[in-house]
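Single-structure report; data block below.
Only a single protein chain was left out; the remaining protein chains are all shown in position.
Right, chain A next:
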Amino acid sequence: MNAIAPDVTFDLATTPLRELNEALHKATAESNARRWRVLNPNGRHAVAVGLAMPLTVEIEGNVGYYCAGMNAEASVIIHGNAGQGVAENMMSGFVHVRGDASQSAGATAHGGMLVVDGNASARCGISMKGVDIVVKGSIGHMSAFMGQSGSLVVLGDAGEALGDSLYEAKLFVRGTVKSLGADCIEKEMRDEHKALLAQKLKAAGLEGAVDVSEFKRYGSARQLYNFHVDNASAY
């Protein structure tokens, strides 16, 4: 499963998590240790958070909350499930969850790409601000709530209230949507949207894996966007 030979291996069964995160933060763009491998994460919270260099970190097992939070430039690959808030507030880089992700995956993230091979539960991409999220399975309720920009691509189904109070995040769902949230509507899938979707799928390593014409596009109806007194009851 490991495509890389690591330069550094940290076993969290024997090394404190804080030492790992400190070492990752000390790495510079010139440092020789570019490929890191983490063993026995055992559901610990805040593994590999706050990375700011183009490192590659492979984590062998399930992680707890906020893994790869605030990530910038680094690639973090989780060979397991991720707890709440994986890649929350990511700025750039690439985070790949090989299993399932819990709630609030990619919350408030400004940039970079988050790929989830399994399902992501509720509130995936909540308040997303520019991140691209690709979920190969399905997503839970209230996903992309108040999503401001970026894209959320779902190969499976979406739960209740997708895109509630949405701004300009672009949502593409291949399967069924249980319900749309306030001010989220289905929109026409024009050629430029198909091209955008194809580009996101390619970046997630899914070029040719799925047909872009199978997706539906959802976006903001822009009715709640600015305060209007007639909408007071909807706030």
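Points to keep in mind about this one:
The rule is short, and it goes like this: a contact is a pair of C-beta atoms (placed from the backbone, for glycine too) under 8 Å apart; a residue touches a chain by one contact, two chains touch by 3 or more; residues count from 1.
One rule holds in what follows: contacts and distances are computed from a predicted model.
Of the names listed as "Response regulator", "Glutamate synthase domain-containing protein 1", "Solute-binding protein family 5 domain-containing protein" or "Cytochrome o ubiquinol oxidase subunit I", the one that matches the UniProt record for the absent chain is "Glutamate synthase domain-containing protein 1". The omitted chain makes contact with just one of the residues A:21, A:42, A:92 or A:199: A:42. The chain not shown here is touched by just one of A:100, A:132 or A:164, and that residue is A:100.
Here one chain is not drawn; of A:37, A:141 or A:200, the residue touching it is A:141.
Among A:46, A:122 or A:180, only A:122 touches the chain that is left out of the view. Counting the whole complex, the residues of chain A in touch with the unshown chain are 42-45, 61-62, 64-65, 81, 83-84, 99-100, 102-103, 121-122, 140-142.
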